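A protein chain is absent from this complex, but the other protein chains hold their places.
For reference, chains read A, B and C in written order, and residue numbers begin at 1 within each chain.
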Amino acid sequence: MKVGILGATGAVGQKFIRLLQGHPWFEITALGASERSAGKKYKQAANWIEDVAQPEYIAEMTVANCDPSEMSGVDFVFSGLDATVAGDIEKAFASAGIPVISNAKNYRQDPTVPLLVPEVNPDHIELIPTQTFTEDGSGWIVTNPNCVAVPLSIALKPIHDAFGIEALQVTTMQAISGAGYPGVASLDILGNVVPFIGGEEPKIAPETQKLLGSLSNGTITRPDYPVDATCTRVPTLNGHMAAVNVKLVKKPQSIDEVRSAVLSFKNPIAELDLPSAPKEVIKLHDEEKYPQPRLHADQEGGMQLHMGRLRSGVIFDVSFVCMAHNTIRGAAGGAILNAELLVKKGYLQ
Amino acid sequence: MKVGILGATGAVGQKFIRLLQGHPWFEITALGASERSAGKKYKQAANWIEDVAQPEYIAEMTVANCDPSEMSGVDFVFSGLDATVAGDIEKAFASAGIPVISNAKNYRQDPTVPLLVPEVNPDHIELIPTQTFTEDGSGWIVTNPNCVAVPLSIALKPIHDAFGIEALQVTTMQAISGAGYPGVASLDILGNVVPFIGGEEPKIAPETQKLLGSLSNGTITRPDYPVDATCTRVPTLNGHMAAVNVKLVKKPQSIDEVRSAVLSFKNPIAELDLPSAPKEVIKLHDEEKYPQPRLHADQEGGMQLHMGRLRSGVIFDVSFVCMAHNTIRGAAGGAILNAELLVKKGYLQ
Amino acid sequence: MKVGILGATGAVGQKFIRLLQGHPWFEITALGASERSAGKKYKQAANWIEDVAQPEYIAEMTVANCDPSEMSGVDFVFSGLDATVAGDIEKAFASAGIPVISNAKNYRQDPTVPLLVPEVNPDHIELIPTQTFTEDGSGWIVTNPNCVAVPLSIALKPIHDAFGIEALQVTTMQAISGAGYPGVASLDILGNVVPFIGGEEPKIAPETQKLLGSLSNGTITRPDYPVDATCTRVPTLNGHMAAVNVKLVKKPQSIDEVRSAVLSFKNPIAELDLPSAPKEVIKLHDEEKYPQPRLHADQEGGMQLHMGRLRSGVIFDVSFVCMAHNTIRGAAGGAILNAELLVKKGYLQ
Partner (left out) sequence: MKVGILGATGAVGQKFIRLLQGHPWFEITALGASERSAGKKYKQAANWIEDVAQPEYIAEMTVANCDPSEMSGVDFVFSGLDATVAGDIEKAFASAGIPVISNAKNYRQDPTVPLLVPEVNPDHIELIPTQTFTEDGSGWIVTNPNCVAVPLSIALKPIHDAFGIEALQVTTMQAISGAGYPGVASLDILGNVVPFIGGEEPKIAPETQKLLGSLSNGTITRPDYPVDATCTRVPTLNGHMAAVNVKLVKKPQSIDEVRSAVLSFKNPIAELDLPSAPKEVIKLHDEEKYPQPRLHADQEGGMQLHMGRLRSGVIFDVSFVCMAHNTIRGAAGGAILNAELLVKKGYLQ
């Protein structure tokens, strides 16, 4: 299938390009970026920050404006656009009959738009037909969550299914790549911690609740547990870590019961053999010093969710840490997996 | 007054030496360390890791064994000993009639030993006469808390006084200097987060509760709020950061009431003019991006407690972050301030 | 004396403010910055990145435009202006009869402008009367060198005096603070080395040669040794390290002769007791692992030059490393020391 990348020169766009190299189903045939880049060869337009060589054929492609008329011939587009422009551009593509698999936040809370993590809520794709961008249903939008909501929702899914979440407290230690490029100034973060990330904390409740919600009759019924969150930036490159505390509706007998729920998690897309899916979705570490961003963020192609330090608390029923690669699992890789699911389910063809 | 340093070659011992240089009341006249170092000149025995020059007169001093008979002539000792040896050695000094101002954990929970932060519980020094190391009361031990319990207890003091703590949740991001030297391997922490620090989490409840307890008739009555904690190591040099959530017994009308309680905190030692005391004990930052270890850990000689992000929560009543220099406020500097208080109060003379 | 700061909100300007706090001779009475900041209170205009609290009286000062008419009443100004604007603004101040002690590069190679390091070429201030900014000589400019040329010139001075430099090879490892704020993106430097710094390498020959040149009859005669240099950026906060190799005109008998020359360096301003002058200008370390930015950059108020690894080579006669604090010794602190010298010598009064 022919795909276009919106926001192709940015950090997320570069990750799309990297991850799609050699993809068995998808071939990049169009690159869209801002006016500043449009008309240039990609190698001149982009300040390449990936640690693999820029693919030759991409380097020589001419960047287009993010306009459906300039990127014709694609079967769908991935969007790594900045939220300041994603709203209009993604709508324009969907309205032109081009499905948009987006990493931007703009449509995440739209009740007709799936906020999708294939291992968590694959059935939410059934929302797609309720979208009204086109009359014939050919254009639509699917989004993936914020890079913190992704690991949280995966880690919480088996726990929520088994016990129900009553309250959630999260403290994150997030990697610099989450801020894009140039992003965080080195003087702000080298040997430092910044105890605030603008806009991050308020996303956790609505995004995890929509992801863990159940769809019926075209409507998602969300759990509405309270959330307290503190999001911080630390000097790691990739891999957002979260220290998580959860109160449960149904009390487990012991922490082993929770452990069992996690270990026996039934991955709903296991049978589909999607190219970007990790074999083991949740890796639960027993060593107290694990997981760690440097050691585990890249495992299984950066698509695995790592949990550790699973234990009982005294205020909360369960405490653990979880970590996943923020720009792969938490952004471009997650979007690609979404597209793969949508192919298998017949929405993309 | 003449003071000796136990564990003089270690990281905490070096910090004692650095901070006592030019101290108006205390002069180092004896250095004690392990057998391996004893008999050598300090400059040969110690791998100096402070970022100031080693004082000349210290460099030329001969290191003694940590034995009261080899360190005679001192009025008291500071102990930066490792917990594996501190128990016996500190007891030996106290029993020999030499007061011990200790940074080690061994006697922190002894009911006759003050666990002391001068701004939090200065009256706990009245426990000293209940100690039985010597018949005439000349030898005794005072301890300072763990480097996380120090900033926590200072930040919580005004809140506890005004509202009472009902439950406490803490996630820490701790600096590498907290692990001593050589401590954390660079391969373990460069660009990384380690979500566990051995022995750290279980100290938070008993130490903060003893610090916030009230002394009467020789006994400390402790608040016994539940604590859930996750302690992590991050690649910062100095300054332990903690993200804190607190449930309160008496509910504040609004977060402003909590803010007022913090801002109007009456420092109980303000009048004493102790040489190492910070002018402003608690610095409450309004900017959401503050405090930060790199910018604030060294302010007021590393003795200030920095709070920020004070806000209401939905599970907890109050959330904030706090940060203090872990090897100054949280270790050697705290011990020196303890000694200064004990001088003013007539215990050391 | 009343002083103004040009470029007061930038990284160098902030360092001037920090270092001048409590200065015995100089009081900041005016702050100049760009139009964007002018009219605001300093605390609103500046993104303070120093690790000490912003002085209260500075925080409340109103920022002016960098125009002599808006900053009247100052006896002279320090300039931390960016090179893109320093040329015109500094000329305007000098022409208005206000001496400029500048950190900018614009006038460093002007034959009438001293490029000054007090310990290296204090007599070059005699160039000042040859300047023609004003008819009465009341306005003039003195500059300090690039943050690499400063430590190099100090380290080379005793060697050049004793043996003469025939050829110089330098490889630097420079700190991120050298690029200002926001400066280097964290994604570019965390756990990384960037083997190029724009504009840096070509400054080393002309600046060190002018500094080591001899003034006579109003003209500086420069040594014209060839220089090969590679300048790199490494993830350190403060302190530019340089690995230096030198061929000498007069061959030393042994490395001890070079060591003696360094150790017996006669500091030409030692007698003047300038407030910002380090007591020991050159600290020559014997331990092979020293100097190090983290341990030594801040010693003696960040004004000391640290040398180490002094040894003979086989291609070059002498090899060593040297390191100094790039934003203190190599920028604002150096400029303040220049001003102090000019006061003592009667140029500023």
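Note that in this section a contact is a pair of C-beta atoms (placed from the backbone, for glycine too) under 8 Å apart; a residue touches a chain by one contact, two chains touch by 3 or more.
For clarity, every value in this text was computed on a predicted model and none was experimentally measured.
Visitor: For the chain not shown, which residue from A:Ile49, A:Ile255 or A:Leu272 touches it across the whole complex?
Guide: Only one of A:Ile49, A:Ile255 or A:Leu272 touches the chain omitted from view, namely A:Ile49.
Visitor: Of C:Gly191, C:Gly213 or C:Pro268, which sits in contact with the chain we cannot see?
Guide: C:Gly191
Visitor: Can you work out which residue in C:Pro235, C:Pro252 or C:Gly330 touches the chain that's missing from view?
Guide: In the complete complex, the chain left out is touched by residue C:Pro235.
Visitor: Of the listed residues B:Gln109, B:Ser138, B:Ser186 or B:Thr219, which contacts the missing chain in the full complex?
Guide: Per the contact definition at the top, the residue touching the missing chain is B:Ser186.
Visitor: Spell out the interface residues on subunit C facing the chain that's missing from view.
Guide: Missing-chain contacts on subunit C: residues 167-169, 171, 173, 188, 190-196, 198, 226-228, 230, 232, 234-237, 241, 243, 245, 247, 288-295, 308-309, 313-316, 319, 321.
Visitor: Just the residue numbers, please: which parts of subunit B touch the chain that's not shown?
Guide: Counting only subunit B, the missing chain is touched by 49, 176-177, 181-191, 235, 237.
Visitor: Touching the absent chain: which residues on subunit A qualify?
Guide: 49-53, 190-191, 237, 294-299
As a working rule, only the chains that are shown with their structure count from here on.
Visitor: I'd like the Å distance between the centres of subunit A and subunit C, where a centre is the mean of that chain's Cα atoms.
Guide: Computed value for the inter-centroid distance: 48 Å.
Visitor: Cα centroid separation between subunit A and subunit B, in whole Å?
Guide: 42
Visitor: Considering subunit A alone, which of its residues make contact with at least two other chains?
Guide: Subunit A, residues with two or more chain partners: 188, 190-191, 235, 237.
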